[in-house]
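Here's the structure we're looking at; comments come further down.
Moving on, here comes chain A:
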Amino acid sequence: AAQQKPPVKIAAIAPLSGAGAFDGQLAVEGMKAMAEVINQRGGILGGRKIELVTYDDKGTPEEGVSAAKRAMEQDNVDMIVGGWFSAVALAQKEVTRDKIINVMTSSQHPNVTEQGHKYLFRLNATSTMMSDTYSKFICDKMKVKSVAFITINDDYGRLEVENYKKLLASCNIEVKGNEFYNRDDTDFTTALTKLKALNPDAIYVSAINTSQGATIYRQIRQTAFKGTIIASAGNMNPKLIELSGPALEGVYCVSLFAPDSQNSSLKQWMTQYKKDFKNEPSFIGSLGAQAVQVLAEAADKAGSSRDYDKIAQTLKSRKWDTLLGQISFTDKGQAMQNIYLVQVKNKQIVSVASGS
Partner candidate 1 sequence: MAKNDILLSVEGLTRRFGGLVAVSDVELSVARGEILGLIGPNGAGKTTVFNMLGGTFPPSSGRIRFDGTDVTGWPSHRMAQLGLTRTFQITSLFPTLSVLENVRAASFRRAKTGWAGAFFRTRAWREDEAALARRAEEILDFVALGHRRDMPAQALPYGEQRKLEIAVALGADPTLLLLDEPAAGMNPDEGAKLVQMIRAIRDRGVSVLLVEHHMKVVMGVCDRLVVLDHGVKIAEGQPQAVASHPEVIRVYLGREKVGA
Partner candidate 2 sequence: MDFIVLGQQIINGLVNGMGYVLIATGLTLVFGVLRIVNFAHGEFYMLGAFLTYYALTLFGVDYVAAALLATIAVAGLGIGANRFFFRPLRKEHEFTILLSSLGLSLLIANGAEELFGADPKYVMSPYADEASEIGPFVVTEQRLIVFAAAAVVMAGVYWFIRYTRMGKMMQATAQNPEGAALTGINTDFVHGYTFALACGLAALAGALVAPTAMLFPTVGSWAVLKGFIVVVMGGLGSVTGALLGGLLLGVVESLGGGYISLGFKDAIGYAIIIAVLLWRPQGLFSVSRSTR
Partner candidate 3 sequence: MLKVSGLKVRYGNREALHGIDLEVGTGEIVTLVGSNGAGKTTTLKAISGILRATGGQVEFGGERIDRLSPHAIIARGVVHVPEGRLLFADMTVMEHLELGALRAPSGKAGYARRLDWVFELFPVLKERVAQRAGTMSGGQQQMVAIARGLMAEPKCLMLDEPSLGLAPIVVDTLADTILTLHRAGIAILLVEQRVDLALRLADRAYVLETGRVVLSGAADALAEDDRVREAYLGA
């Protein structure tokens, strides 16, 4: 009889082609694995299965808007998970505003939740939250006196450098320079040559795109830079380690995702993920999974997949145990998450200590 019940449809809007395709793919895989875990347990709301409907936003706001409209109007989904790039998220949130529950995942732009639309939630920590944690560690544990930055030219990158300039100055680490690069650059030798000439103790790499990140890490080694590499927050994933080769060995990073954590739902999810997909479970996938997880549980608790006021209220009213640990939402829908410090050891991501 459970089979007859209509599924709960969740839209997964992510970049599946173009520059962000790989990261989008990881996210969707993470969501699928989590949906599978939940469905195997018998679904939610008395036996309704979760059905994911995927949309490609190509990383552009226009496609993101179209996808959201299509999800709502044409496919009549129950809830939406999407907005991986901040620009897409900003466009999408206007379309879904006050109409449907919309969980944004990886976008880190403060504006996304600034206005606090009533059905809008964001899981990822903002870059400010990340850098607070990370800078403490850099100041305390890393023996560096000066840092140079190579940074993606967008709000995320710009904000990150600004934060670090302040935070690192407070513990007397000198910021020797910064180079911005663009989203479609493939060669960083020019910038790295310049940074290397400044002779910093460490180079901080701000990269959110796996392939660009890997290229930068490799090229740092190729310019024969001998100092420390600091990897940007939230971006460590197995593929990056595989691609970057020896360059990443021993490098630290802060992340919401620590694959060696003992959380049982994380383990379940990872097992399912490895069974279904050939990629390794990653941070970005775990965020997708977390979105499905909290939506499923909240709908279940609220007793409906369509009563958005109730679902939103439920989400904000309590703490949730998720695969990434316990989280709660602010009034504006921003999640408060655990931030872990991780390190690459023998090509594995291992957690070093747990932050706030």
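The candidates came about this way: all candidates are chains of the complex that A comes from, given by their letters.
By definition in this document, contacts are C-beta pairs under 8 Å (C-beta built on N, C-alpha and C of every residue); 3 or more make two chains touch, one makes a residue touch a chain; residues count from 1.
Just so we're clear, the structure is a prediction, and the values are computed from it rather than from any experiment.
Q: Going by the contact definition at the top, pick out the neighbour of chain A in this complex from 1, 2 or 3.
A: The answer is candidate 2.
Q: Under the stated contact criterion, what part of chain A meets candidate 2 in this complex?
A: 16-19, 21-22, 24-25, 153, 179-182, 184-187, 189-191, 193-194, 197, 210-212, 214-215, 218-219, 221-224, 239, 243, 245-246, 279
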